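What follows is part of the complex, with its chains left where they were.
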Amino acid sequence: MTEPTTDLDPGLAEAGAVLATESARFASFGWMRGTSGNLSVVTSRDPLRLAVTASGLDKGELTASDVVLVDAAGNAVSGGRPSAEAALHARVARLTGAGAVVHVHTVASVAVAWRRPEGIIFRDVEMLKGVGRPTHAEEVMLPVIANSQDMTVLGDRLEAARDPRMPAVVVAGHGLYVWGADPRQARHHTEVVEWLLELELAKG
Amino acid sequence: MTEPTTDLDPGLAEAGAVLATESARFASFGWMRGTSGNLSVVTSRDPLRLAVTASGLDKGELTASDVVLVDAAGNAVSGGRPSAEAALHARVARLTGAGAVVHVHTVASVAVAWRRPEGIIFRDVEMLKGVGRPTHAEEVMLPVIANSQDMTVLGDRLEAARDPRMPAVVVAGHGLYVWGADPRQARHHTEVVEWLLELELAKG
């Protein structure tokens, strides 16, 4: 797809390879249409560094070099051009301690949040155990926050709204932010949250 | 994905390979999102032994060694950590004589059971022949049972509710248990029951 813009650090290229695989998976589900969405993985905690997928590319066609290293503010340290949303990835990593963040544009997340702008309440669903709840009987809310093009505003809303029991937030009219300890757990959390949203749609 | 935790018995590894293939198939349909669901195959009747997929792994990425041998109570005999649900697989095998059990989390099963908590009645559908009914004209109920984290409670409910003419039960807010003489028949029963549920959703 793209020429590597730098001689990538081997560690960054390895992170890029993981992100490319995960992106291709989500793209195959139709959750990253066009060039939408982005994924990240924390490569260092102190100082905070995240490898983030490069902006403007087809998320089903990324290679290991389609990756950018950003700092805690989402600014590029090495690699190509990050999305403005890289700043939000970094903020989620700082705020939650997550090691990986997934941002996807799913139809279900936008459709359900449109009906439930105050947040989406789940209860009596076994699948809640897939985001770490001890039992299906617990009631948990998936927060919905208003959209903004300003990543500081969006991050403030996410910080104010998030529930530590739910590793995800819906941005209204936009899509999902989901996180986990590593890319595989973030993937599983994403799949579980999307399943819960598709169930809401199917219930009518 | 995972290191084999023991030198697996060749018979168990063979069962594991079959379960890995079947799991990957169901995962590709979106019926095992996150790490949800589990599959089993009976390897011995007396004493009862089942090979069950290992817990906590991505069901699209299992290998032949991601399998546990459990006894009639669902306790591990060899291999890694079984899901608590292994006990229910073993109980289904004892109760029904089934040689294979499928447990998947499908959106349709939870959505339809939410509307019909007393059970889902099918009639005048040719697809009923796919679960062994002699004609489309027979009326059959797919039982719905309440969910529980206690496998004994769940097994008692399944035993009380099941209809010998329908090799499946829905656990409300949770998913499907389906069984058959062997993994391929259990697969086909699962596909047929899910099709019937998707039809119910589509009828509105």
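Order of writing sets the labels: A and B. Residues in every chain begin at 1.
In this section, contacts are C-beta pairs under 8 Å (C-beta built on N, C-alpha and C of every residue); 3 or more make two chains touch, one makes a residue touch a chain.
The structure presented is a predicted model; accordingly, all values stated were derived computationally and were not measured.
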Tell me how many copies the full complex contains, given that 2 of them appear here. 4
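The rule is short, and it goes like this: only the chains that are shown with their structure count from here on.
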Mind checking the centre-to-centre distance between chain A and chain B? Centres are C-alpha means, answer in whole Å. 31
Chain B partner contacts - residues on chain A that touch it in the complex: 29, 124-127, 130, 135-136, 184, 187-189, 191-192, 194-195, 198-199, 202-203
In the complex, chain B touches chain A at residues 30, 33-36, 58, 105, 107-108, 110-111, 114-115, 147, 149, 171-175, 201
